[in-house]
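So the structure is just underneath, and the comments pick up after that.
In this view, the complex is presented without one of its protein chains, the others remaining in place.
The block that comes next holds subunit A.
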Amino acid sequence: MATQQDTNRGSAVRHRHRVEGPQKHVVAFIFSIVLTLIAFAAVAAGGVNSSFTIILLVVMAVLQVIIQLAYWMHMKDKGHMIPIIFMAGGFFVAFTAVITALYWVWW
């Protein structure tokens, strides 16, 4: 019985769900490649102000991760509130660990 209901639910979802083509994912891929190239080029060129390069690298990485989480891992789709809470929780602890370790070294 449960399986039958679940199957019905699945077909109900099918009507609401638009079939997603590969375009968006290819665009996300191209964005990732471009961001990666900018990061590598900034380092390969060298000689530029190093603190500017560091900020640029971190921004490129954060942008790329956001794009990949949103598009490839579907976090932009609705019904992803709990996954967002899980991941934000994980990232929060990770970020806290990084800040703590850096301060611990500086002192």
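Just so it is clear, contacts are C-beta pairs under 8 Å (C-beta built on N, C-alpha and C of every residue); 3 or more make two chains touch, one makes a residue touch a chain; residues count from 1.
Keep this in mind: contacts and distances are computed from a predicted model.
The complex appears with one chain absent; UniProt names that chain "Cytochrome c oxidase subunit 3" among the candidates "Amidohydrolase-related domain-containing protein", "Biopolymer transporter ExbD", "Cytochrome c oxidase subunit 3" or "General secretion pathway protein GspM".
Residues of subunit A in contact with the chain left out of this view: 2-3, 6-7, 9-11, 13-14, 17, 19-20, 22, 25-26, 29, 32-33, 36, 39-40, 42-44, 50, 53-54, 57-58, 60-61, 64-65, 68-69, 72-73, 82-83, 86-87, 89-91, 93-95, 97-98, 100-102, 104-105.
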